[in-house]
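What you see is the complex with one protein chain gone and the rest in place.
Chain nomenclature is as follows: A, B and C, assigned in order of appearance, with residue numbering initiated at 1 for each chain independently.
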Amino acid sequence: MSGAVTMQQALALAGLAVVLALASTLVSLLAKRVPATLRLAATPLLGLAGLAALAAGLIALALGGTVQTTLPLGLPWLPWHVRLDALAGFFLLLIGVVTCAVGLYAPAYVRGFEHGHDSLTALGGFSGLFLTGMLMVVLADDAFLFMVAWELMSLSSYFLVAYHHEHSANRRAAFLYLLMAHVGGLMILLGYGVLAAFGTGFSFSELRAAELPPIWAGVAFALAFMGFGMKAGLVPLHAWLPEAHPVAPSHISALMSGVMLKVAVYGFIRFVFDLIGQFPWQWGVVVLIIGCLSALFGVLAALLQTDLKRLLAYSSVENLGIIFIGLGLSLVFLSTGYRSLGALAFVAALYHCLNHALFKGLLFLGAGAILHSTHERDLDQMGGLLRRKPWTGLFFLVGVLSISALPPFNGFVSEWLTFQAALQAWQLQSGVLRSLIPIASAVLALTGALVAVTFVKVYGVAFLGQARSRHVRRARPGPWGMQAGQGFLALLCLLLGVFPTWVIGLIDAVPRAILGGGLPQAGAYGWLWLTPVSPQTASYSGPLIVLMLAGIGLTVFWGLNYLWSRGAPVRWIRRGDAWDCGFAPPSPRMQYTATAFAQPIRRVFGLLFQIDETMTRQEDGTLRHRLHIGDRFWGLLYLPIARAVESAARRVVLLQSGSVRVYLGWTLATLVGLLWIIT
Amino acid sequence: MDNYLTLPGWVLAVFQSCLYIALAPLLVGWVRKVKARLQNRRGAPLFQAYRDLYKLLAKEARVAHTASPLFRAAPYIVFTATWMAAATVPLLVVDLPTAAIADIIVLVGLLALARVFLALAGMDVGTAFGGMGASREMLIGALAEPAMLMAVFTLAMTAHSTNLSSVIDYHLVDGFVLRPSYLFALGGLILVAVAESGRIPIDNPTTHLELTMIHEAMLLEYSGRHLALMEWSAQIKLLLYGTLIANVFFPWGIGRGFGAAALGLGLAAVLAKLAALGAVLAVGETVLAKMRLFRAPEFLNLALLLSLLGLLSHVILEVGA
Amino acid sequence: MNALTLVLLTPLLGALILGLIRPPPLAGWFNLGVSALSLAAALWLAWSVALVSDLPGDLGGPGAINGPIAGSLAGDIFGLPFRVDAFNVYLVVLTAFVALTTSVFSRPYMRYVLAIGRIGPRRLRTYHSMYQLFMFTMLVALTTDNLGVMWVAVEGATLATVLLVSLYRTPEAVEAAWKYFILCGVGIALALFGTVLTYFAAQQVISDPAAGLNWSTLYTEAGRLEPAVMRLAFVFLLVGYGTKVGLVPMHQWLPDAHSEGPTPMSAVLSGLLLNVALYAVVRLKMLVDGSLAHTDNPHLAGYLLMGFGLTSFLVAGLFLHRQRDIKRMFSYSSIEHMGLMTFGFGLGGPLATFGALLHMLVHSLTKSAIFVTVGHATHIAGTQAIEQIRGLIRTQPTVGWSLLIGVAAIAGFPPFGVFMSEFLLLTATMKTAPWFTLVLLSGLAVAFAGLFRHLHPMVYGTPPEGQQPVAANMIPVAVHLTLVLWLGLAIPAFLANWLDRATGLITGTRLL
Partner (left out) sequence: MNLSLLPLLQQLVLVLAAIVLFLSFVLLAQNRLISAIHAFAWQGALVAAVTTVVAATGHIHHLYFSAALTLALKALLIPWMLHRLVRRLELERHTESLQSPTLVTMAAVALVIFSYWLVLPMIQEELTFTRNIVAISLAVVLIGLLMMVFRTQAVAQVLGFMSMENGLFLAAVSATGGMPLVVELGVAFDVLVAMVLFGVFFLQIRESIDSLDVDRLNRLRETGGDQ
């Protein structure tokens, strides 16, 4: 960045982003009259807002300063405080990137809704408010504004989840989502309340200054962890996520999974790392364990899904788990005094935030593209889409490789960093931690491998092989706008994998601002070499890897196809039927389905889920296979609460017995009772 | 960093990489030969594997109608990725740039990349067996990869580095030390190697009985040069694991300077070690029988357990505090 | 005081004239006009109160004050003492305002009720004149300085509304009216006993028997009132007026009356009457606090209020889960919110009191808006049964969305005002009684779930066959929700100052 730009301008840009988001809300009020407004004005404005946020974030990260101001809104004695620092900048950047892609993608996508009878105004308006909420959460500098923005985010996204509200399942999902969001919000509010009770007020600067006794600090941490964890979909508070994310329109799912969950991460970081400030290592262990649980459970659940968007939602649980593993490591290192290692884990977590935003956004947009052209979410109906939607197929492949943490894509870098952080556990004093962290890294490794399985399944079943249903066979390449949106994200996935040094150079501003120390080593040997700790310890060179992969690959290809076979009888490829060991020509029905693909894993890890699998013989003699995969946590956590409330309500309503004499009796009893009490 | 990036270093790196693809068939041939001998057969000549490759490369490639471009791209990607992974493992000499470019985690990543494309290629044509093979391969990979990572992490934590060449350096420097953790790690790594390179008891490279095969099932639709590349990369993989075990756990003899003598010694040493390992593998494959697919997880869980024990015994017994 | 005179006389005369006017549409407009006029008068009154400069800062707290109470406007009308200060004037304005918007809604609504023949012109006339009479009684109860007169006015409010509850003469309506009448009558009688006791206590310390019931006099003398008597008195007053506030377990009349009366009545009952009763309770609490200030447990009144408030809050929240009738459901939500306010006032302290006052305001606005919307919803579906109200958004988006947003607002979602007041109440609780916060939060969650589980199927989904949109006048709803939204985003300075003065009056210490 040139010295000319200042933090003020960054803040102004952020403000511009908010204004643009609100503007997109306003213009979509016209969509009732002119449906095209949504396509032509509202969604592009959203994209522009994203662009502005992106720019603001970049500047803030590059300058690494902080700037704050207050707005003439809010409580008389607590105006809205707004602050832009490196942390906020990073998440602005994150929000901005995905929103840009959505801005490219959505115009073509929402066109499909213009003929439906769902209100376009609602879609556009609440999308704008949703973005506004997320931006304001990141910018907020006092608990009140934070809560307002937070709940605005929840509420508007709830309306978007309930957008297709004919299906009772969607309504149920929306209800569950709003309920849990509300509970989570209340917990966060309570957490801030605890801080404020020991501080002087609700602005973050005052909360930072608060001196908490350990007990209450623990309470605040627990509340915040539960509240933000509920939003981030950490196990066991994840139940809403796989319900709610899939049913929203796909570009909104991309925003929810890609961005909103990160906003929850932001909240957690702001609350724990920034506001509370110092912490015992036990917190780190708790976060680490929950992160591991979420990662493992999320990926296994994803692996067993056949509904594409649901699968992606579960995989979000898994990725948030990985992020929280990073944060947990960072907490452990920081609390034991290893600042630079803490910073390393912290950066790894942030990097993964960014990566997940990119590839999960990409994958949801891809799923949307499939939905758009086939109206199909069930993997077992898909197949052969790569030849029907080549560009979507290509970009989706990039997403798959990135999320499976394969070099040279971005997912790999963040996982690599996390491993590097975990491998420094030998430096710790406490043997418990030294033996705990390796286990965490084992879980991380297992998770990574299972993710690969999951997405090989997805890609292989959806895009390869032959179409399993008629409407999928008729799929067409989508409009260019949708492909541009995906292409943008796919490109970024590659770039962030190839040039990690630059990215870390940017992110580094955050730990420097929050933790007071960054990773000076990371880019010490130039942009070509990533050496987070020291070159002897570990080094990775994305550019060279790509160079060599491409170089060798092309050389071999050229060599075999042109050099080698020069003058040989056959140079070209002959097309023929599939051999398939000489069995009858394979029909699409003979392919492995997603269910079949996951069957071995289901056998190995089945205990973790409520699986009921039935094989019934129809009267026409055909076998019918039913498989239902339930989430054990329902029975363990959610149903009991619901039942308790129900029975309590049943008992309580007996108050309203209908007999006026009984009512009078109550009055008399109350009166006598009170008189008794007071004397 | 600078000590890696020297011109001779680059030259040697290229040479060593080429050596990998050159030696890979030889190892396979050697294993087959030993096996045949153990089974009282004369067996195919030692260089049969080269002949097979040559034959396949000369044949025309047949591709199913239903195959997508990915099907044709996959062999090259798999081959390249495996080769690159191999290139990062010091074969003759340490301190090569390749080791700096990609550390041991990247190595695992590259192998995973290869596996993913292998599996995708298997599912591409849309036959029943392809999907089956892919599913099984991914299951085994999913269980083997963490085990492998844990095993190498034991080394990495001992050497405080994930850079293979500095790991080996470290061992050469502090000489022969008997570490309980290495015992476990070695065991785990061997099991993983067996599983990953598709040998008995997990998979049978020579079977063509559809329902039992894993690796072969994904290659059913391949022919000609594509098949050649796939086979070749499988052989490279085997060599890679062999070298890894040989040079990391028994680093002695590997060259530490770029002098001709060091290189010669290194070559001799590694050949000897690999020959021994190949023999061991052959013996193992002769005495063991292939196990059912659903016993494979138990096998790999054992591997994971061993590696994890290695890691724990390292942090508990060896670092101490 | 002539502003006050206007405020009081307008509805009274309106009631008399409306009792005579025949043609219904004209009556509707006239009703509207009268309400508008009284709103104007109320604003004038507010203005004149705002002009009264009050002593800066601390008011000295109950019992410690000698001389007139700062920042208030006192005077006699027909020999009756009246006093207007920041506390009651904002309720006066609120009352007049909601009365106006509701009358805007009630004009077409009652015409529709008349058209489908649920009532005849004569009963329509009763409705209109009772409407204004009800306003009159509430305004008197708010502005009078004499506890006796306040009692008379509140009882008058009961009498004025009881006929409106039974307006439809269905068996349910009659039953509801009877219960309403008996329970509130009894309650009010107990309140009278409390008043008598207060007077009895006052007589020991106040020379002039005529002034013995004047709140201001009592307030200034509060420190010397006999604690034992005042304690006794407060229990009666609390149970008495608490019945009208709808505190559990004296609340049973409330859902019945709300659900069976005509919808505009539900709106004003929920939005205004409960406030008035709570206002009375708070005023009396101020007295009792003054007299108990020097006893061994000075916060008795506060604790009682907290207890009642919390009980009502939780119990009502549970009730929400098992509702079949949409209007009943929202009346339970009213109980819940009154409980919250009562808790806040009981908690005491400037922050909580400020929050409770703000909550009164936003709750009245939101709840009356919701009831207006519910009126349209029931009109669309032709029933009040929740099971049969379906797919409102599809049938009539304005109604559906208003209901959805209104409920979101009442459930305490930002950026609506209810969130702001609940935020204040929660933080106040955090500071003084942290463990109650958990109870409050779980209560909020339970109530929220109760509301939305019923709301969802009503607004979403596909409507039943042949469900037609109706001619709905959404202006009142729009106005109310906009105001609530505004209050959620920012409290205008004058309002903040206003509430702050009220807080100063009640707690003796200012917040700002």
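Keep this in mind: contacts are C-beta pairs under 8 Å (C-beta built on N, C-alpha and C of every residue); 3 or more make two chains touch, one makes a residue touch a chain.
Worth saying up front: this structure is predicted, and the values here are computed from it rather than measured.
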| item | value |
| --- | --- |
| Visible chains that the absent chain touches, using the contact criterion stated earlier | A, C |
| Chain not shown: contacting residue from C:F30, C:F97 or C:F181 | C:F181 |
| Chain not shown: contacting residue from C:L142, C:V162 or C:L284 | C:V162 |
| Residue among C:A86, C:L192 or C:L238 touching the omitted chain | C:L192 |
| Positions on chain A where the hidden chain makes contact | 650-651, 653-661, 664-665, 667-668, 671-672, 675-676, 679 |
| For chain C, residues in touch with the removed chain | 79-80, 146, 148-149, 151-152, 155-156, 159, 162-163, 166, 169-172, 174-179, 181-182, 185-186, 189-190, 192-193, 195-197, 199-200, 203-204, 209-210, 212-213, 226, 228-229, 232, 255-256, 259-260, 319, 322-324 |
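As a convention for this text, only the chains that are shown with their structure count from here on.
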| item | value |
| --- | --- |
| Gap in Å, rounded to a whole number, between the CA centres of chain C and chain A | 45 |
| Rounded Å distance between chain A and chain B, as computed from the means of their C-alpha atoms | 35 |
| Inter-centroid spacing, chain C versus chain B (mean Cα positions, whole Å) | 79 |
| Residue numbers of chain C (touch at least two other chains) | none |
| Chain C partner contacts - residues on chain A that touch it in the complex | 72-77, 117, 119, 122, 144, 147-148, 151-152, 154-155, 162, 165-166, 168, 171, 174-175, 178-179, 182-183, 186-187, 189-190, 193-194, 196-197, 202, 645-646, 648-650, 652-653, 655-656, 660, 663-664, 666-667, 669-671, 674-675, 678-679 |
| Contact footprint of chain A on chain C as seen in their complex | 178-179, 182-183, 186-187, 190, 231-232, 235-236, 238-239, 243, 248-250, 252-253, 255, 300, 304, 315, 318-319, 321-322, 393-394, 397, 401, 408, 411, 413-415, 419-420, 423-424, 426-427, 430-431, 434, 437-438, 441, 444-446, 448-450, 452-453, 456-457, 460-462, 488-491, 493, 496, 500, 511-512 |
| Chain B partner contacts - residues on chain A that touch it in the complex | 383-384, 386-387, 397, 401, 404-407, 412, 416, 419-420, 423, 425-426, 429-431, 434-435, 438-439, 441-442, 445-446, 448-450, 452-453, 456-457, 459-461, 463-466, 525, 529, 531, 535-541, 544-545, 548-549, 552-553, 556-557, 560-561, 564-565, 568-570, 573-581, 583, 586, 588, 590-592, 596-601, 603-604 |
